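A single protein chain has been removed from this complex, and every other one stays in its place.
What follows is chain A.
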């Protein structure tokens, strides 16, 4: 099958926590050079979706393909090495390590992947992108503000030379001005690097402002799928599921 590199194909994905169905036959495709937003209220299954894709949630039905390669049921380590970088909710900074050590972990994965033709990213580039991180490179990541932590995990993910970036609620807890900067940065990265971004957000308005395509999840099912502009223009949908 000749899927282009970096295409993330999710087919019939179902997952349950005990008797509760968290995902119900979800089909989502995310393509390179595009931001695909997954929207929905708390408990809609958005985080479970990302955790299932990246191998943290086991025992799901359906399949996850990256560029045609079947990653269903693979370990989180293998999926990360295949090129899916998951930036978890709550940021996933290892606070006991320094800023630079956090970044080096991403770089190590990037070095391991480069043999497979991943894009090259260097520590310097990340420091250029986020000067605040360079000033604190030797400090424990503990000392960073929320916005700086978000920069750190995104920089770390980029260093791993991913084909797909999974972002879980990157705007959570950030001031509106920082959110706007962050989303502009994500858009810019996708345009320049051509990576695939799957963006999970409760903040639907901001997410749709930079997304190309959007999927709306409700109680684990995809209830709407369209390009971002038509989702944002659908008043009924916005009222029912997106809260704006």
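Quick note on the criterion: a contact is a pair of C-beta atoms (placed from the backbone, for glycine too) under 8 Å apart; a residue touches a chain by one contact, two chains touch by 3 or more; residues count from 1.
Methods note: contacts and distances are computed from a predicted model.
Engineer: Which protein name, taken from UniProt, belongs to the chain you can't see among "Lactate utilization protein", "Glycine cleavage system protein T", "Branched-chain amino acid ABC transporter permease" or "Glutathionylspermidine synthase"?
Structural biologist: "Branched-chain amino acid ABC transporter permease"
Engineer: Of the residues listed, A:75, A:135 or A:230, which one is in contact with the missing chain?
Structural biologist: A:75
Engineer: Who touches the missing chain here, A:41, A:56 or A:240?
Structural biologist: Going through A:41, A:56 or A:240 one by one, A:56 is the residue touching the chain not shown.
Engineer: Using the touch definition up top, pick the residue from A:97, A:132, A:172 or A:225 that touches the left-out chain.
Structural biologist: Of the listed residues, the one touching the omitted chain is A:97.
Engineer: Of the residues listed, A:25, A:112, A:172 or A:219, which one is in contact with the missing chain?
Structural biologist: A:112
Engineer: For chain A, enumerate the residues touching the unshown chain of the complex.
Structural biologist: Residues of chain A in touch with the missing chain: 54-56, 75-77, 80-81, 85-86, 88, 92-97, 101, 104-106, 108-109, 112-113, 142, 156, 160.
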